[in-house]
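With one protein chain held back, the other chains of the complex are shown just where they sit.
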């Protein structure tokens, strides 16, 4: 398998423990869920919790065990059809909107499969020949941990009973006093993209130079209180603030607030909770972020501006994955945490980007149309998964992720 | 509450045992299902198994306990919103296509609710003042037992694994030799509708006279083998055989066989099974039934013709509800069993029909548009629920019920 | 060609003059229209005026000239693809929703085609062997004259300018004083359907007996004033009055008044005009008619009840087609006129009905699903086209025809 990511010198012992901790975390996340909670699918964009457990296992079974461990036999040869997500190179698969029909295999059977795969993986974990692909599998599972959390939140939200899976919501940090009003940048040539050091996805490279004009990036995220002011000022009724597609969306979907807002509350993993006005606003679409920025007389940053600032706050050194930490991811204040931050950059390939050969090459490149780059991380992002070069991406109307915004301005 | 049905002299002891047996049967039907199986919803027409358990309980809680037992307190006052089906008079309710989002309450909680309601119902079961409404509740639950079976069959069918809930399918009886080729009727005035004797739904009356021409009704149902001949003769490609709306449906949905057919098999509650050619064809739409009849040089019977013949084979005497019987309903050969039989009669009110006052009046009358009457019973109809005057009804494109056909001809 | 209708002893001279008058009337109807007016299509249900001119000509060219006049050559062999409506037996055709794309052939070319076909038809008009098929062609063109008028009304209504094609609307007669409050019928066996005498469509037979209960049929149509009272009383907001499908339709389409109503006006062929409160209400759906009847404590008549009364007022004798009359059809007061009247009868085949062989057999039978019978005639029905046995039919949500209602009651 060609490299779908750039990987240097992974110490095997660390890899083994991180593999184990990642796998354990996925299982911990579904512990509060019933078999039924883990099976339902609230919309085509979201997947059942059980499916995430299975799909991440399918990834290791397919690209590691099947392809690289000759003695391995598939746990069940009908399951790849069920748990392949979008890899055309891996053949046909169940239609995405029908993932919620999979009451079988049961949660128990999938957990058994996980044990089986984990045991089989021991034969490969120590061999550095596989390290970069295992890193990719770990990073892939970390992404699905965040998706699992946002998908189950959306599923529980459908229920008029407003059920909780935890006793407290994921922390949405109230910005500390110490943050500057603006991070300022003098412009000039910046080096963008992951070039050396740790793991990165293929879409974060190749590293390349970008010319920036002088700009400022807000030190704090836009808050619920700021957003309420936008609403109170008629923001959702003022066509002039909106992109044309956004305005159509607002009227067609009758949008008047972020997703999960109702009166003074918002829906969380702990059910309906009071909505702190100082906390970062979350669960907004790109259209809303752009309209807010217009209303505020500011703009969204480009992904390059964000990254140029973010590089000096990169958490990938100090914010190491903590294998002894409690299972809940927790957001950290600052650039990396709370919620993903929309940029005004469309999700496009970097210069000289080329997808890897084979099915793993489908990981990122084929989604480079119609989506927008988000930077940073959210309260649902697993510790150790964040870095300045990270490029998250979603369609402009999607809101079920922990998405917020940070303003920018020209200097 | 006015009478939504006509009820005579129910012996209370019998009612008590039939109530208990009916409630027990519902629970027995879900025993092979996991929490997840019982939660998923495969399409807006179908409901989760768990929802059927709850909705039938809501019926007794609402129309009997809440309305007639002053001391009764709702088990959970948020649940009526979840488990009201379509009774506008009972207020708002969850949108039908979202019933599959109810991972909570759990199956266990719903079973506890059933126990609670059943215990509370003891105070009303012995009082003849409530007998007719309790009869309606029993008949209502019997209908949902059949729906539960057809809905879960459809749900399991979505799963590429083809899971089974039983070890054997519901029997689709191979017609006995003794059945006549044709039941013949000399025409004249027939008395249609339920007039005296046992329970009937409001749509089965008032009894009234209908003038019939001489006709014949086939003694046997059309079989899988007959249907294969229709397919082999190009039946699904010959526009001239089809109603205009039917032909549009065939092309739009790319229909080429009954629902649940694949190669030589069909999907059953016992998973994929060989498809006996002598068994009645099942899971066809009205459009298909009508096209087949055209192809066969015959026609479908009217509901009045069918009932005129059916009256002399009415099972409502001998085919009593058997409280000691095993939980599976079983189809009986002859007019009542195997599968519901499409008539060429639109589902319309009988002369002088008037719905009952109040929410229970919404039981039947408001559906009298765009649907077709089916007569008889199916292999999934609970014993004791069949009679000659029974009017089942579905839209012309629906196929997930056990629907088949019996030909008719002019004499 | 087998008989798609029952036809007796047509005097050829009369046929010749009626053919000429019918063809002339179609052309007169489009005289006030521009080339563009005659080309546009406002919805899939409606056709361009130009298309009606062409399709009725295609009927004569295909079934008379092509099939029965050996020397005839098609005027343009690409046009049958454009102007066949729904006759599967006549091959592929342009999709119905795309009829409005036919800016070519021009109106002038189609009028030239009409001349050509009319001249060629002279060779067949005098031969009694073709009389019944020519009668069908005339009746067919008369139906399209009414459709042309309702379709162009709907097209002009789309235009915010509210354009007029005439200086006065089609008369909506204010019911004369002489009409009885109720036509009463004692019940008993009635003979339904066309049996002898003049022309009838195949769906009006075979004649057969129907058993009626005693009933009354209102002497007057429901008026705009009556309808306003229904609105004022919350008729469109009271779920209990509506069929279930009707209630869904009201909410989905946000229906709150008949089509073409706005404030105190309604849209007519003469543009926006004051809406007389004594005039019959028009442009309502079956769902609305049924809800109104429920609100009024009455019901709709069956088609058989209507016909039993209508037989003694049949206009097909006295109300002869007047070849010297001005081009506008005019409605007559009484049972036949003003607007078509919904019955509670689904549009189904009469006993022993069999469609004719060949493409002409597609005229009526294949539409016998999901539609409702309307009786009488409207202000847009051509004189001479009305009779008691006539069965018009539309889907329950359609409103662009001149559709109203007459109440009935049990005696």
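Chains here go by letter, A, B and C, matching the order in which they are written, and residues are numbered from 1 within each.
To be clear about the criterion, a contact is a pair of C-beta atoms (placed from the backbone, for glycine too) under 8 Å apart; a residue touches a chain by one contact, two chains touch by 3 or more.
Owing to the predicted nature of the structure, the values given are computational and were not obtained by experimental measurement.
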item	value
Chains still shown that are in contact with the chain withheld from the display	A, C
Identified contact with the non-displayed chain, of C:36, C:168 or C:354	C:36
Option from A:242, A:295, A:340 or A:390 whose C-beta touches the chain left out	A:242
Sites on subunit C contacted by the missing partner chain, in the whole complex	34-40, 42, 78, 81-82, 94, 98, 100-107, 155-156, 158-161, 163
Residues belonging to subunit A that touch the chain removed from view	86, 88-89, 189, 208-211, 213, 239-240, 242-247, 286-287, 290, 344-346, 348-349, 351-352, 362, 366-370, 396, 410
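By our rule, only the chains that are shown with their structure count from here on.
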item	value
Chain located farthest away, centre of subunit C as origin (C-alpha)	A
Chain centre separation in whole Å, for subunit C relative to subunit B (CA means)	38
Computed distance of Cα centres, subunit C from subunit A, in Å	60
Two or more partner chains touched - positions in subunit A	none
